[in-house]
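Note that this complex is displayed minus one protein chain, with the remaining chains in position.
Letters A, B and C mark the chains in the order given here, with residues in each chain numbered from 1 onward.
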Amino acid sequence: MENIILNQLNYPVLTCTVFLPVAGALLLLFLRGDSLIRFTTLLVTLATFVISLPLLTDFDKTTYKMQFVEKHEWIPSWGINYFIGIDGISILFIFLTTLLSILCVLVSWKAIENKAKEFHIALLTLEAGMLGVFVALDFFLFYIFWEAMLIPMFLLIGVWGGPQRVYAAIKFFLYTLVGSVLMLVGIVVLYFTGGNTLDILALSALQYPLKLQFWLFLAFFAAFAVKVPMFPFHTWLPDAHTEAPTAGSVILAGVLLKMGAYGFLRFSIPMFPDATRLFVKPVFILSVIGIIYGALVCLAQKDLKRLIAYSSVSHMGFVTLGIFALNIQGVEGGILQMVNHGIITGALFLMIGIIYERTHTREIAAYGGFATLVPWYAGLFIILTFASIGLPGTNGFIGEFLILFGAFKAQKLYGVLAATGVILGAGYMLWLYQKIFWERPGPDYGPSGRHPVRDLGLREVVTLAPLIALIFWIGFYPEVFLGYMHSSVERLLQDFNLSAYAESQNLMAQLREIF
Amino acid sequence: MVPLSWYIILSAVMFSIGVFGFLARRNLIIVFMSVELMLNSVNISLVAFSHYLQSMRGQILVFFVITVAAAEAAIGLAILIAFYRNNPTIKVDEINLLKG
Amino acid sequence: MKYTLIPLLPLLSFIINILFGRNFIKDKAHWIAVPAVAGSFILAVSAFMDVLAGNVINLNIYNWIVSGDFQVSIGFLIDQLTAIMLIVVTSISTLIFIYSIGYMHGDGGYYRFFAYLSLFVFSMLMLVMANNFLLLYFGWEAVGLCSYFLIGFWFHKKSAADAGKKAFIVNRFGDFGFGLGVILVFLTFGSLDYAQVFGNAGSVVGQTINILGTDYDLITVICLLLFCGAVGKSAQMPLHVWLPDAMEGPTPVSALIHAATMVTAGVFMVARCNPLFNLSHTAMNTVAVVGGVTAIFAATIGLVQNDIKRVIAYSTVSQLGYMFLALGVGAYSAGIFHLYTHAYFKALLFLGSGSVIHALHDEQNMQKMGGLKKYMPVTYAVFIIATLSITGIPGLAGFFSKDEILYRAYLGGDTGKFLWLLGTAAALMTSFYSWRLIFMTFHGKFRGTHEQEHHLHESPKVITVPLMFLAVGAIFAGYAGIPPLLMEHGDRIGEFLSPVLGHPHGEGTHAEEMMVMASSVLVALAGWFIAHKMYVKNPELPRKVAEMFKPFYNLLFNKYYVDELYGKTIVQPVLKISDKVILGFFDAKIIEGIVNGVPNLIGAFSRKFRQVQTGLLSNYGLAMALGALAIIGYMIFMR
Partner (left out) sequence: METANIITLAGVRLIIPELTMVCMGLILLLLDLVVKKKGVIAAVGIAGALVALYGTFKLFGIGGPQTAFANMFVLDGYANFFKLIFYLNIILTVCISLKYMAIEKASFGEYYALLFFSTAGMMIMASAADLIILYLGLELMALSTYILAGLMRKQPRSNEAALKYFFLGAFSSAFLLYGISLTYGLTGTTNLKEIASALQALNISGSPTVFIGLIFLIVAFGFKIALVPFHMWAPDVYEGAPTSITAFMSVGPKAAGFAVLGRVLFDAFGSMQVQWNSILVPLAVITMAAGSILALAQSNIKRMLAYSSIAHAGYMLLGVIAGTPGGLTSTVNYLMIYMLMNIGAFAVIIMLRREGFQGENLEDYMGLAKGHPLASALMLIFMFSLTGIPPTAGFIGKFYVFMEAINSGYTHLAIIAVLFSVVSAFFYLRVVMYMYMKDPKEDVVLTTSCSMNLALAFTAVMVLVIGIFPSLLLDIVRVSILG
């Protein structure tokens, strides 16, 4: 294969990154004592992060090719290989995942008392699964990680979640499963049309007839749209986010939601360009609806966590909008916005978790005047608020601006409509901030109250600091992240534009060909 | 001489009667006899076939069927007795402890 | 480096104060903030000198965002326009910082106040120093952020919290347009750099853009979108509603942000984009008309308000209207000139009122004031100066700039004449409410409580000294632009700015100029006369008048019910729809209904069909037999 670069390091860096957490999980099986387990998990996640750093440093930004590639025979009889590698699109998510996992361990330090061992095992396996999804270059491998991830997530929500956890967990599992199995069928169909291979790169290189592309796109769309989640398929998200323990919510918002969009980039667009062209309009419409719909719902939310959850719907609407704008700004903005959303919303969930530990309520109305009670907390929260509003100087702005730019470039109307989301976003976030932190504090939480709240502790600050730093870092010098993706994205769009098939005919002709 | 079709029809009729008996009768013993009837209807057709085909296989199979039927009878009745010990009834429609 | 330091110093002060203010610096915060801003003032002056020496600085520091062909850098452009703004911003900031030392003394959030204020100065400087649209947008949003913080500075007051939120969100409406404008600029010119954009401005004349099927002139669309931002930021109609509420913030904030600097950002931006606006007649007229209408509209409201700061706030809106009027008729330099003079006398008015409020322990209602002149002579004096200046009494700053604007308007064809009339009428009202303010506050006898009266005193030096400095400005700032009529080459500021803003077109006769000048002076005096008659001669008159024109009075007093209108037509509906329809019905019933309905349906099936499993032997046999039959039938049927 000419479009891969075999692992340029002298050790299998990706394999280590992906499977170190698994090893850690196995190790935990034999450990006793919660604190020991916590420390081990922390160490494992830290080690994983450290191991993954060479990826960032040794990454060759000048090429679109897959890097750090490892390829070994796995299931010869099906022509399936253990084939992993990363390019400019996936590398950022590796970084994000390894980073967030550390923070998840930290934030669960006090929050998780019962079944700590199982919790951390689930956490580690989950991390491995997520990493695997982003590095897999063989569909079979990809699907295994994609599904395997559901198990620990299901347990995280269902076992350590809130009052409605069981409902939320099962809803999450089944909802995502429906999408995934349809994708599975699509994968198998690809396997045969692609000449008995599941090698993603090889499959991307092929041209498929429009009819096939159409149906395959739908099959994959089912899986990805649910994960993202796009507008009508979103209702698993508020429940899952709200009921999950803090770590779970962080992972969900930070990484899981990204997989859908990542799937669009990695599979739908390169493999089914013509179908993608057909679907640009629908996806745009759904995205815009999602943006505005999510924001409006937030305006009416009474529950702190639900509000952030719905805001994710809105933000991910931006992401899909950007990706399907199919121009460099849109796509790069989309990818960056995924990272941003991971950082910001992840941090927001951390914050909510922290305050929940003190107040034990998610009722927005129960808060108020916290800026006087927990000034440092309030200070960090306002940063996150404005980052998620997309204030220039924060990472949120870069992503949103590029996306709107791309969208406007592609379809003026939708660009404009999406921009209204920016206004609404300011609306609900500031409303939220005012309700929680401004005005007079309620009696309960004051220093003399029933359960007085204390300000951020060191562990919590340490947990949040990296994210806050990233917010400004990306905000003022986004090139650190954008730099990685340029060549890959350019290549992606080149290949996409090369398949000029759909341009040649009008819509009706294509539909006639499909049905 | 009697054409093959008659035998076939006969066996078909017997088989159907057997099926009907199995479905309609409420006494377990009679139900069991219906099964035997079905088996024998098969035997008839087998023998007829083997005669008309001039091949032994059919009749060999018949012997086996008869033997197996005997074994079946033994086991069946044994099970029936074991059952009867615990709940003394042989009415088909009173046996619905397990359902749903 | 020197230029980079100008914004960096305040930023530093912000970072230090916000991080260490709470635990270490506490009430020493000004020891960091004041030097920082003073330092950038000095640097700004030196920058001004460089520009005066004739070299325009345009340096890119680093590439901010790079994505495909989209490239934008962080870089500074210091030309004549920026230089003026730098002086205005830093000088006034310095004075107000000093003023705040006294004014905010003893406030719990002392360090916070200086931190935010420094952050504001940083943002404002970024805004004026930007050399491309996106960085401008950065400063634009950042000052909005600071204004949000500072309006909501006393956040435990619900009104303050609401006001802060309102300010930010209303501005977002404007920025929505501004942002799109910026994007459109790039798509049109392939760059956001001022130099390139304005350089190629001519090349796109006549191009059209298709919006929902109809073609519009591209330049016009761009200009109008950009102007949306200006309307929001500079509180022009219809987005003016946030500014009066913004008075919830501490008075220094009102003076610095909501009078002198931030609100004028819109004016600055339009002036900055004059090469674009010049190309679109429609856009220009829109700007002019919006400005003129706002000027008179706000002035009318100002006539009847009783909150001392709100009166000044409406006066600010009205004065901003003037500036836009000037821009609209192509007299950019006049607009900037007025911006510059206005900064001084309006800041002075605010700080003066601040000194009054301080003396009365946060009493803002003029009905409860009066007769303060013997208690606080200095404040009274500066107030008089500021009022003379704003009403355009010859010899003071306001006179020159205002006169310039009205004159330019007068020359601007028929619309110009009409706008001139508006302007003059507004001038009359301005003079009236300004004097009304003075009379209600300082004349007559004190109407407040006794213990208030007991504590009445002149404000301390740290407050009065900056007032004096500003007063000087309010008097002499105008001499930068003496109309040619009175002095050859007197309009030095106009000359100075001409490289950036060009020369206003249209020349009038001396007679006309005289007439305009005379009329504006006349209305100023008329305003004083009426106010004096109503509030000094016979204080009963106001109520009578109010009785006489009750509905009209109420209309004005309730600010034309604009807030109520927005509440009824936008805010409530959105909230109601999102709560009842979208969340309550669509999300909960329809989508959730489907998501939960399907499983429930299957479950129901399951419970129903398990009854087929009767447990009866014969039924089981029947199932088998029927199954076999069905298959046979099916097969026969198939053939």
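Operating definition for what follows: a contact is a pair of C-beta atoms (placed from the backbone, for glycine too) under 8 Å apart; a residue touches a chain by one contact, two chains touch by 3 or more.
Everything numeric here is computed off the predicted structure, so don't read it as measured data.
> The chain left out touches which of the shown chains?
It touches the following shown chains in the full complex: A, B, C.
> Would you indicate which residue among A:I170, A:I423 or A:V461 is in contact with the undisplayed chain?
The missing chain is touched by A:I170.
> Kindly state which of the options A:Y143, A:Y356 or A:F370 is in contact with the chain not pictured.
A:Y143
> Taking the full complex into account, what residues of chain B touch the chain not shown?
For chain B, the residues touching the absent chain are 8, 11, 15, 18, 22, 28, 31-32, 35, 38-39, 41-42, 45-46, 48-50, 53, 55, 57-58, 60-61, 64-65, 68, 71-72, 75-76, 78-80, 82-83, 85-87, 95, 97-100.
> Of the residues in chain A, which ones touch the absent chain?
74-78, 115, 118, 140, 143-144, 147-148, 150-151, 154-155, 158-159, 165-166, 169-170, 173-174, 177-178, 181-182, 184-185, 188-189, 191-192
> If the missing chain were put back, which residues of chain C would it touch?
Against the left-out chain, chain C lists 599, 602-603, 605-607, 609-610, 613, 615, 617, 619-621, 623-624, 626-628, 631-632, 634-636, 638-639.
Please note the rule applied: only the chains that are shown with their structure count from here on.
> In terms of CA centres, which chain lies closest to the overall middle?
So the chain nearest the centre of the shown protein is A.
> Just give me the whole-number Å value for how far the CA centre of chain A lies from that of chain C.
Each chain's C-alpha centroid was found; their separation is 38 Å.
> Whole-Å distance, chain B centre to chain C centre, using C-alpha means?
98
> Quick check: how many Å separate the C-alpha centres of chain A and chain B?
Measuring from centre to centre gives 65 Å for this pair.
> Touching two or more other chains, which residues of chain B qualify?
Residues: none.
> Among the residues of chain A, pick out those that touch two or more other chains and give their numbers.
none
> In the complex, go through chain C and note every residue touching chain A.
Chain C reaches chain A through residues 18, 22, 62-70, 74, 134, 137-138, 140-142, 145, 148, 152, 155-158, 161-162, 164-165, 168-169, 172-173, 175-176, 179-180, 183-184, 186-187, 211-212, 574-575, 577-579, 582-584, 587, 591-592, 595, 599.
> Which residues, counting only chain B, touch chain C once they are in their complex?
These residues of chain B touch chain C: 19, 22-24, 26, 31, 92-93, 95-100.
> Show which residues of chain A lie in contact with chain C when the two form their complex.
171, 174-175, 232, 234-236, 293, 296-297, 299-301, 327-329, 332-333, 369, 371-372, 375, 379, 386, 391-393, 397-398, 401-402, 404-405, 408-409, 412-413, 415-416, 419-420, 422-423, 426-427, 430-431, 434, 437-440, 476-479, 482, 486, 490
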